[in-house]
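Every protein chain of the complex appears in place save one, which is left out.
Coming up: chain A.
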Amino acid sequence: MAPDKPIRVRNRLRRKELFAKYKDERNKRRHEERAERAKEELENPELKAKRLAENVPNTIESMRVFDETVNAELEGTDEFSEYFENTDKDPKVLVTTSENPKKNGLIFAKMLQDFLPGSVFVERKEKYTMKDMASYCSNRQFSDLIVVNEDKNKVTGITFIHLPTGPTFYFSVTNIIESKKIAGHGNPTSHIPELILNNFSTRLGQTVGRLFQSLFPHRPQFQGRQVVTLHNQRDFIFFRRHRYKFKNEKRVGLQELGPQFTMKLRRVQKGIREEIDWEHKPSMDRDKKKFYL
């Protein structure tokens, strides 16, 4: 912050010196004020609560454009209702890749298979389209089909098809970090993980949340202490996997297991890739405070 009175000294070095002095004084004054305030607030904690209540900083999330669908109650049933009603039946997921997969596509498909309990990887054959695969999977009682999309040896997207009647979701995928590249990572076990879904609040977000929920079995194995987190922030979905460790009665530590990747919803289609339910358009990014999930 500039001084109240501009420093009108023509010598540049002298002017700089004076400005440094001014800054130093200002910092000292601020520190003193803060120390004094801390002292007052220690004696009277109400003052601190009042100050914090008054000075809430604005964030993009807090300035979010009003959306009437946020936390709206789900009316009736949707395509995922069977999973939530029939809690004895665990999901059965088939993972495959796009045609002619390269190394990275196969590695990513293996990663997905690793953290999705009850999933099977099947090599993609060129002669089968997505609709063919969906019908074969439905006939074999699979509940979901996941297709990893890869372009020039780089994983670019994932398609989730909920079987037998859809819907179909397409997410773009970025920032994939394998487990072995995460410093201090742990090794996962085959226990069914717990699932944390954060901030899927709009009606569309709830549908996406229900999709992820329907990929995991109903009853996690708590002895494995593994947690899969899907955190939505500004329509980017961050995937993380951790193991928690009870250090003592009060403290809990986290060990990351990996992998890490970020997804962004691009398209939701009714049925098996039929009519568009929702599609991301570049114009949707124009308003930085409008979120869809």
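Note that a residue touches a chain if its C-beta (ideal position, glycine included) is under 8 Å from a C-beta of that chain, and two chains touch if they have at least 3 such contacts; residues count from 1.
Quick note on the criterion: contacts and distances are computed from a predicted model.
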Missing subunit (named according to UniProt) among the choices "Ubiquitin-like modifier-activating enzyme ATG7", "Translation initiation factor eIF2B subunit epsilon", "Ribosome biogenesis protein NSA1" or "EF-hand calcium-binding domain-containing protein 1": "Ribosome biogenesis protein NSA1"
Which residue of A:20, A:38, A:72 or A:196 touches the chain not shown here: A:72
Candidate in contact with the missing chain, chosen from A:142, A:169, A:261 or A:278: A:278
Residues from chain A at the interface with the omitted partner, ascending: 66-69, 72-78, 81, 203, 268, 270, 274-279
